[in-house]
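Omission of a single protein chain aside, the complex is shown with its protein chains in their original locations.
Moving on to subunit A:
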Amino acid sequence: MTTDLGQGTGEAANAAPADGAVHLETSDLRVHFPIRGGIRNRVTGHVRAVDGVDLRVTRGETLGLVGESGCGKTTFGSSIVRTHDKMTGGIRYHAADGRVLEVAELSQQELRTYRSEVRMIFQNPHSSLNPRRTLAEIVGEPLKIAEGLSGAALEERVAAMLRRVGLRPEYMRRYPHAFSGGERQRVSIARALVPAPRFVVADEAVSALDVSVRSQILNLLQDLQEEFDLTYLFISHDLSVVEHLCDRVAVMYLGRIVELSPTAQLYAAPRHPYTEALLSAVPKPDPRLRDRGRRIVLTGDVPDPSNPPSGCSFRTRCRYATELCAAEEPPLREVAPGRLSACHHAEELELAGVA
């Protein structure tokens, strides 16, 4: 299958804010997982987890990536930190020393640098920490690898980092089971930030946390961003958290970006029917708004990513779909300054946002 590369990687993808320098960009990034079957274990198809994503992240911004489960947002995030190498297409990263790294072709040495500059915070603090390691080992490991530190120098850095995320350095010899969910997420954050990264992929970093702890961690992430001049790719399914934290938001559906806009504009006036439906489904924490602004109920489920529909992948659930949508795949294009949408009808539709 082909995407309209001319449009996709052309000027349209440049909708990043003009004032910021590009920090990381992907071009036509694809991750296809083979499906094997039959007694000879032959490849019978591919799950197109990520299917042609062009995304530019600007230095210093927080870019939100939202979508339902199975839309490929986590796979996209893990491609960026290269936890697998099943991807095709390019990821270019502008490193601290001014070099532009082609992430797919890094040497061992470069990969080490890359992995200390680009870090990931994982979703579940209960399963992402090794239960047999102490905090000192968990948080210190990236430093050992990246900078070859050991002994007192290592401990000092670990202690400073623990203090910074709100944990007491005296707990360094304890194991993860001794901590609550919120504290463990602080450990995860400490581990991600200890080698002084510049780019952080936060994959559902607050989703497993209780409300009262979640607000603490969100505040911590904002403080750390200012302090260490970080760029965030914030992956989440929680639209209210994303609105709170992010400068721009990319909406993903079935392996592709369908809309990318500055946060306030996306929430006030979405330019893709899927964004509209997602926003209308978010429960509003006020009983007086209960029956206002009717919810758009999406019929059916997300299509099978190994067998996506022809044309626009959202058309099977879209209430505005026309014949054109089945016939032609809509490219992600600039529909207003700084706003991208992959909908044939983005200009005609009047979509409802949230106040």
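Here, a residue touches a chain if its C-beta (ideal position, glycine included) is under 8 Å from a C-beta of that chain, and two chains touch if they have at least 3 such contacts; residues count from 1.
One rule holds in what follows: contacts and distances are computed from a predicted model.
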item	value
Chain excluded from display, named as in UniProt, from "ABC transporter ATP-binding protein", "Putative Se/S carrier protein-like domain-containing protein", "hydrogenase (acceptor)" or "3-oxoacid CoA-transferase"	"ABC transporter ATP-binding protein"
Among A:S27, A:Q216 or A:S306, residue touching the chain not depicted	A:Q216
Among A:N41, A:S69 or A:S107, residue touching the chain not depicted	A:S69
Listed residues A:E105, A:D286 or A:E350, member touching the removed chain	A:D286
Absent chain, residues of subunit A that touch it	68-69, 180-183, 210-216, 218-219, 222, 237, 239-241, 243-245, 263-264, 267, 277-290, 295, 297-298, 300-302, 354-355
